[in-house]
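Below: one structure in structure tokens.
Only a single protein chain was left out; the remaining protein chains are all shown in position.
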Amino acid sequence: MRLTVNGTEHEVDVEPDMPLLWVLRDELNITGPKYGCGIAQCGACTVHVDGFAVRSCQLAIGDLQGDVTTIEGLGTPDNLHAVQEAWIEQQVAQCGYCQSGQIMQAADLLAANPTPSDEDIDAVMGGNLCRCGTYPRIRAAVHAAATKLQGA
Amino acid sequence: MASLGKIARRTFLIGSAAIAGGVAFGVYAARQPFPNPNLDDLSEGSASFNPWVIVDNERVTLIAPHADKGQGVFSTQAALIAEELDIELDQVEVSFGMPDQAYFNTAITEAAAGFPMYDHSPTAERVRGFLGGVAKLAIPMMATGGSSAMPDVYTKLREAGATARETLKLAASEESGVPVADLRTERGAVILPDGTELPYTALAARAATLAPVTDVALRDPSQWRMLGQPMDRIDIVQKSTGTLPYGIDFRTDDMRFATVKVNPRQGGAMNGYDASAAEAMPGVERIIEITGGVAVVANNTWRAIQAANAIEFDWGAAPYPADQAAHWEHLAGIFDDEHLNAEARVEGDVEAAAGEEITGEYRSPYIAHAPLEPLNATILVTEDRVDIWTGHQVQQFVEQVVAEITGHEVDNVHLHNQFMGGSFGHRLEFDFIRQAAEIAHQMRGTPVQMTYSREEDFVHDFPRHITMGRGVAKVLDGQVNALDVQIAGQSVMRSQMGRMGLSLPGPDTQLHEGAWDAPMFNLPNFRVRSYLTEALAPVSSWRAVGAGPNVFIFESLLDEAIHAAGADPLEERIRLMGHDVSVGVLEAVGDMCSWNGANIGEGRGRGVAYGFSFGVAVATVVEVTNTDGGIKLDHVWVAADVGRVLDPVNLENLAQGGTVFGLGHAINCEITYADGMAEQTNYHAHEGMRIWQCPPIEFRALENNPKIRGFGEPPIPPSAPALGNAIFAATGQRIREMPFNKHIAFV
Partner (left out) sequence: MKYRLLAATIVIAASPLLAEVDLTPPESASEAEGLEAWARIYEVASHPRCSNCHTGESDHPMWSGPSYGQARPHGMNIRAGESRMGVEYIPCQACHTTMSEDWENANAMPHTAPRVPMFWQLAPVEADWFGRSSIEICEQLRDPELNGGRDTMALAEHLDHDLILHWAWNPGGNREPAPYSLQEHVDDILIWGVAGMPCPES
């Protein structure tokens, strides 16, 4: 089975019903997307498929149609995405385990809606669970990232 | 803040550091009874004086031994050293180091001293000092818990930094011939009067030959460069780019992935199992019997979990009541002398006190820890040694537990502590370590990563203990005249320590923590009694431990009494309080929200609550509206006094996050048992707060507490009663049981 992740093509030998998350983590050692719940309740596994946020724990590799971008492909420490810059400036993370998914979902939100209201943020980010409770900072970071992208 | 580019270039030294020639410093050299663990890694001819600072010819490495579960101590420990060492955080490498008794926690026994933590009298301090000494000699425990990291390291890490700085200056003086008094230090270098910079790394070899300068004076906080100012957490870039490896992300060559299933009736037997279907599933390599269950070893975690789900088990009965109702019935029956844990506080005479009586019974349920990173551990067992990669709060015990299973000398068992995707107390437990060790022991030579499925993480959690409170309050002449509080619950400490093979003599102070030590010195009649049982489901420390349930019980009863008295909830609390630090946080929170009573209009209300835990006074005000769709949280204000603020941004984050944690669980989380098993198996049934329920949370930090305190847990206890009290103000409905959504709808 072939898939493209962060611009690199990979060949994997797995059952077609293996979730994309586990292909990424345990077959390709791409560990930015996290396992949190396995049932689309926490959002920690969120990646983009052709630019759209998808819970990779729910997407069977056999059903993957499109290129995958993980948090590692969104931006890097040396070349940060605007959302990541905002996340750093707002010092959002505590344990940080959910933040890969939060950032991927926020990037998708801002691609669809460049100037989201708090209500929009609450509707789109409602599926991303943060056990540490960094929500006030996530909201602030989404607004800050929106401003950065508007200015870009 | 440092520029993004600089932050991005930072790298961490995780796990053991291979130091080639160097020097380590620390003031504890003189009075430190334990050998310096860094000596083992230094090459011949090098010197090392202490556990926290290592300088070689290439880099400065700071050891930050306290575990980081998200609270940010990795950064703050490094900043404490760097402040005195005169080096910037982007110039150093920071490591958790390797577990060693040299890093034993001097503050963790403080809460067990039997004195309220606001009591700074000579007697209380003598007992604390004595207990700390006993602990040092008996079990010099390296541990992160009880919000004790900052009290533990506040002085010793700054001293370690100052010692290193002064010794490097001495080395520079010898090299240059310039008197020490004419040298200064800045950005990781000693600077000569002519401006010449001698980097610390260039001075390492000579410094290694010197005895460390231990007679150092710490700088006054007014001189601090970075402490007390907003700092970038040193893990923030990695955590924002998916590049920080947690324990679950550890990868090495030829590793296998495993998962386990043990009896969901905690502690019950495994009578039998049929793994024939699982054995035939793709990628499955071994099915291994472990204590109380079965492990599947595969070449992919998902395949291991799928196969484990395909095993048919015959599980034995639970060694505790099978159904939840029986747990509550049991608690209701232990308010008697036979089960008395302690008469923890007696002031005046609550029974003879005059006044109108208000009574209430309160319930706090079992709750799961459920950190977002499921419990996991990677272990490699070879003939000579064992290596463990996991995140844990009691590091040396991990090595001991594994050594007992593999048969190695404990000196040959090495824990590489990892960043944790949360813990909330779950990573104080050892079952997952033992299970991973049993697997790796049978897979010698192959590294195996054992990961719980989220479902296993829930059903095999040791949740927060259930608690039942009964209170009688008396109000007289518009004031609260008496509070008589009885708390029945399980002993968290006995349950938890029992699994570690330790016994707890005497009463469990956590059973009345947060109630007995409420510093309401102006309350003339005040009694707190607690009752203990060990007959229910096994439980563990859940963030804030006893103070979580107890502050809910205490502050709810108090609020009922204040309303019955017709007094103002904030004013009456301030009147009852004879403790300046606590009055300070109550006045601060009132100022922040422009408090003008609990009733703020039709269908709206405010609730205030105060909590004292881990030595920190916290006051919280919650504002709600009763809408057609249910209760909506509009705004929260929190004021707290930690004595000394080291990182105001991180502290605010912890205040907000702790409040979210307290509110979310109070609203919608409980673990209930049916047929001996936890009924909630994933976040759909135990979700805590989500972003759309999260109100704006404002925070103010005060610095009047005479001692520095940790803040990982204290924001939690007052949040639940503040919400319950706000709901009462908005609706007239008094909710005496968590989770609140059993009694009222939320938006």
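First chain written, first letter: the chains are A and B, and each begins at residue 1.
As a convention for this text, a residue touches a chain if its C-beta (ideal position, glycine included) is under 8 Å from a C-beta of that chain, and two chains touch if they have at least 3 such contacts.
Everything quoted here is computed from the prediction, not taken from an experiment.
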List the displayed chains that the omitted chain touches in the full complex. A, B
Among A:6, A:41 or A:84, which residue is in contact with the omitted chain in the full complex? A:41
Positions on chain B where the hidden chain makes contact: 681-682, 684-685, 687, 690, 692
Omitted-chain footprint on chain A covers residues 16-17, 38-41, 46, 50-55, 58-60, 62-63, 65-66, 105, 108-109, 111-114, 120, 122-124, 126-127
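The rule we apply is simple: only the chains that are shown with their structure count from here on.
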Considering the complex alone, what residue numbers of chain B touch chain A? 1, 4-5, 7-9, 69-72, 230, 232-233, 235-246, 248-249, 251, 257, 282, 299-303, 305, 370-374, 419-422, 424, 451, 453-454, 649-650, 653-654, 656-661, 664, 682-684, 687-692, 694, 696-697
Applying the document's contact rule, which stretches of chain A touch chain B when the two form their complex? 14-15, 18-19, 21-22, 25-27, 29, 31-39, 41-42, 44, 70-72, 75-78, 80, 84-85, 87-89, 91-100, 103, 121-123, 125-126, 128-139
